[in-house]
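As you look at this complex, bear in mind that one protein chain is not there, while each of the others sits in place.
Then we have subunit A:
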Amino acid sequence: PWSKSHQEISNKGGDNMDVNQRVLLPEGFNPSYLKLYYGKLFPHAEIFKWMSYGNDGKHPACDQSYFGRREFSYTLENDIYIRFQSFNSAAQLESSIKNKCPFKIDIGPVYSVDPAKRHAYAQGSDNVFTPVERELVFDIDMSDYDDVRYCCSGADVCLECWPLMTIAIKVIDTTLRDDFGFNHILWVYSGRRGVHCWVCDGRARRLSNEQRAAITEYFRVYKGNENSHKKVSLTGPALHPFLVRSYTEVLNSFFEEKLLPGQKLLATEERFEKILQLIPDDAVTAELRGKWLENRRSSISREDINVSRWQQLKHSLQSGKTKGHGLRRCVEEIVFSYTYPRLDLEVSKHMNHLLKAPFCVHPKTGRVCVPIDPNKCEEFDPTTVPTLSTLLEELNMGGLSEDIENGTFVLTLFYTIVYLFVDKL
């Protein structure tokens, strides 16, 4: 099916634009580009197929009302926000989006009745208008890591701090599959500084708020903020196998190989003090501090100064000389503090939380919210994600055809994912 629409797109591009002249579109985002995008590129039919979870078929077990009970919400130009949009078919969804041209589309839960009819049902406290299904979702935002990255802050991301997202994807994806037994998991770039995760298994969609809260608690390791002192506390004679796996398979190697040298975590006094603060033994910290204040440059060895200092720190803590209580797992605690995924718990806990739809365009960056293949997430580069203007440029030039290898047109990825799991749901 997709190859046919593919042809249509190329033809239309040829008909309407002057194919031979490369029209360079100005950077960024504006409503007219968006209109073209929704007109020619946004995967309306695929979103419908996904959200139907097989109920769009013809056989008797299909629930014809299912898609119509899903809430969508729009953020329009001028920041007007409208909730409780619902549609009964792919065509309705498509024409509404093309018509209204929303700057952002959010997807909510499937309710017990069509959201458009909710007022007829919400009488008193007998709330029959209630969410009945909703994907299990996660939202990870780089700004929650501002205290452990020095390359950027706030809304910016770069290749030095992006590994933090890669870590989050790997840890969470593995856990969702191995521990919780979920299979149909979609990861999406949020368009600016984070990633979203959609767990689409039927079992996941039917989880209650309490069960979602339990899953988020299972994931929670980082407890606290700038007001509390120690944010990661790994006590007990042993660590839960999930934490062990995360540490040995992902966290430790990323910390030592990427973040330590990339963020220069031990290079300056200000930075190494933050790490020393996590060690509850003054004797150890004093010794390390002494060493590091003396040797501001590692004299002979060509090894990165951060790496060598980290080895010294590990040696001090693990050599067995010091037998303080809090030191047993200090190294792991430091690694966890600097790498372990920081989830926005509230997003995952409630069925009625609205989350941005894949393939929206981020208004501030112009980047498309493209899916990320978790098996190849280490190769994902947020700085080369297609923007609205680059996509339209290509469209103008009459081809989105063969450029799939380059990943400039990522819908194939989406199709693969959608058809792979939609069939099995």
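Structure notes:
The working rule: a residue touches a chain if its C-beta (ideal position, glycine included) is under 8 Å from a C-beta of that chain, and two chains touch if they have at least 3 such contacts; residues count from 1.
Definition applied: contacts and distances are computed from a predicted model.
When the unshown chain is looked up in UniProt, the name that turns up among "tRNA (adenine(58)-N(1))-methyltransferase non-catalytic subunit TRM6", "Ig-like domain-containing protein", "thioredoxin-disulfide reductase (NADPH)" or "DNA primase large subunit" is "DNA primase large subunit".
The missing chain, though absent from the display, is touched by one residue of A:Tyr66, A:Tyr121 or A:Tyr222; that residue is A:Tyr222. Only one of A:Leu207, A:Ile305, A:Cys360 or A:Leu391 touches the chain withheld from this view, namely A:Leu207.
Residue A:His240 is the one among A:His240, A:Lys291 or A:His315 that touches the chain not shown. Residues of subunit A in contact with the chain left out of this view: 79, 122, 124-126, 143-145, 147, 178-182, 203, 207, 210-211, 213-215, 217-218, 222-230, 235-244, 342, 344-346.
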